[in-house]
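Only one protein chain is missing from this complex, and each of the others stays in its spot.
A, B and C label the chains in the order they appear, each numbered from 1.
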């Protein structure tokens, strides 16, 4: 298996970059959600290519057709199926790649894994394009959560070494959380965004690419969601987030920085505020023992630079077993981070929904 | 659920820190593994408390009794059950904690999650002691992998800001990989280890604690293991590693550092060496598209500083709903990283075994 | 969840009877299967409606469009997606049913389960039409098995009290096994088939329906597939077969008849024939301790009579909470057993493939 995920909000994603279409089946959507398709479309457009110079020139409407599980404006409770047809495919761009390992890509590992039978056009099932159905599922999850006042937001926290303002770990408010999603470039600090865009453009000009970090937060998640050991929120979120291509790391709360601190610094003192138990700092990122504490859930995801670059690169032809030089043509994002912002939101929303449905489904059935 | 994990090498871990015992059932161990119990004991001793001043004063023999699945020196193929009795428990140390949220601990979140019915003595099921059965399972996994020439090793890569020499990403050899496990303090660089021990001691003297990073590597894993999207090696390893208490981050290969690089730096050029396809660098950490490349698998895990510190801390009584000051007594490690080194090895070994058994079990049946 | 199944050959089925379409995603199809689409179509036609007077007048081409996982004539190893558009829907036939519980149907239970949000047109996701994507998956499984010489066949063993010749438990040969599939009415004994068809017609003339039993067998399955306790072949097959609408019972080998026998009758003596260990009788149905014995696997599945009958029936309006009389119009099979024969084959094939892929995938990779 590869592309099925979830215990209670179960995804099955399919498709290849240049095949007939890509899609998802979600088994476990609660009945009676008045799914707002316009909001779904708005969310998916944030991920769609062709929005600005930071992304590939490929144009895809990415309009999902709902095949099942949605009737008279509400989810039915039975599997929700959605299909996105592929339109703008230039498969000839990939003819050389059937046997050439693009450095940083899964061509070679996929070749070994699938015995050479994989559809390599556009990366096939390994393509970042598969995050479109993930975003569809995420849009559904976000609407489910919103009904209970649980909100998800993310921003480009770092690109090419340029830092955006971080989410405030304790006092993060809904307006700030959702602000980056409303901007053409998803940062809190507009100037940082402009510098990131310039740095991406610089890289692109020299046929190179850059990486970055997405920070994501969840507001409104009540205390008590998650479990110790292997069903903790961190485990569940991480197991989904690493399904996004180019992700190479994830950290919660202070994360790797916590490793440098002393306990007296990193421990979040508990207090009572407005009758609620909370903490005065939030190095834990809202998760203790795998379980939500009621504080904002905070995580950061590291994306490597886009591996498809036009510079000549040293590689091998893995069918003939010889070394060669490769220059990748085709259309590629010089930085995936911008489009990855909603994808991280989607993954986190799905993970949180799955955790809640597995433990306390009534929480999401309230209207 | 909380403590069950795995598709093909399925763990079910049980127990509380101060209950009758802790243990694990492993369903899916291939038949015919000549399990070396002495090696298991050696491995588990690396995690056991009381080895040096960096760890708690609690003494536990941690001798697992095998209850099933092992007969005449070989695994039978049916579930392998192991039980470790708890011996040295000082439950009175915890009497105050039934209603006091230790900062950085799961007392409060566990209280909400389990409605106050949890066994809070010694952290109950949230205790780091539950990593003992995880290590038993890991010892089995390590022996399974070793039969096919797949080796796992780890070391304390950072503690209290002091860095050990890193594993060499391309040229890492078995001797270096396994060296830290043979040392009293698990580093490659003995001097770094001595400094770490001193730093831990410094923290302990002021009733504080420190965190750190464990680096782990897998050698000998053939190319082609893993899957795209949600069954990638990174997903599977992360979903297990976050089950280790105090873990707040994980990264593969260059990880968060990759986010700062350009594609031309981070892409690993492919080459052919001794007739084998490999890469000249290994920023990918041996994983592309979720699938092993044949290069060393490399990952780093961030541990927060031990939350149990003896300094007075501000917190709340969550039953009475009032603020209070807490001074934790009891026996605690001023740094969990040293004992966590074999735990990370165990988790990674289990994840790799599960991935192989789910895809190509014959690989582990060879003798 | 409802419509996801499988550990290693994972199905996710979606769709409603009168929605946009129905389909399936299969995650875990081994790469390199040269899927014969004509054979798939032949198999699915056996289930399609409108073949003879025993079935509904609804016409559906049931032509699956493969959306992913199939390239250049071979499966790619990544998820295989197939979609069947719904064409001939008469939804107005169902307008009354939104609140009327058809006796023997899931209208009322589905209403309670999904809070009244279900798509009830044509039975929605509960419709027998959802067996079409199951058959697509079964056709793939059958081709996978055939490559290794494992064959599946079934026949209408009983309809309306009329018995077909049973499969010979020990000496069943491939020709006999596959014979019913080649006939317009799927029996071994043509005369029994004619009588069954007459009995179905008789029931239909009085606006009634009949039930029956499908017998299914697997030939060529080597000894040693399956596991004790919950992963036995019987568990796995049963968990899938009860997903076929109208199934109310399943038995393996002598089944319920074994309950009437003595051990000396029911025990199958072992012998050696042509150097192979086998049994001289096969009351066990080829399964001992959940594991295949190498003998033919034999099972029988009980189908209730079609609940949709045109006679007036006493029932309730569950929205208004009052009793009423219902006369069902619309198009319905007076007996589902005939069309269910390939569906049972499909379910059994999928279960066997899942069991093999979970244990010894190399068995299905041979060509």
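Keep in mind that, in the parts below, a contact is a pair of C-beta atoms (placed from the backbone, for glycine too) under 8 Å apart; a residue touches a chain by one contact, two chains touch by 3 or more.
Given the structure is predicted, the values throughout are model-derived calculations rather than measurements.
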Contact with the hidden chain (one of C:71, C:105 or C:129): C:105
Which residue of C:32, C:249 or C:330 touches the chain not shown here: C:249
Full-complex contact with the absent chain, from C:66, C:177 or C:309: C:309
Residues from chain C at the interface with the omitted partner, ascending: 1-5, 11, 13, 101, 103-106, 108-110, 112-113, 125-126, 130, 158, 160-161, 203, 208-213, 223-232, 234-236, 238-240, 242-243, 245, 247-256, 258-272, 275, 277, 279-280, 283-285, 287-293, 302-309, 311, 313-316, 318, 321-323, 358
Contact footprint on chain A, counting only the chain that is left out: 7-8, 78, 228, 358-362
Hidden partner chain, residues of chain B it touches: 1-4, 8, 10, 12-16, 19-23, 25, 27-28, 31-32, 65-69, 71, 74-81, 83, 113-115, 117-119, 124-125
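Just so we're on the same page, only the chains that are shown with their structure count from here on.
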Core chain by centroid distance, with centroids computed from Cα atoms only: A
Chains linked by the largest number of contacting C-beta pairs: A-B
Geometric centre distance via CA averages, chain B-chain A, whole Å: 26
CA centroid of chain B to CA centroid of chain C, Å: 45
Inter-chain centre distance, chain A versus chain C - centres from mean C-alpha coordinates, in Å: 38
In chain B, residues with contacts to at least two other chains: 228, 358
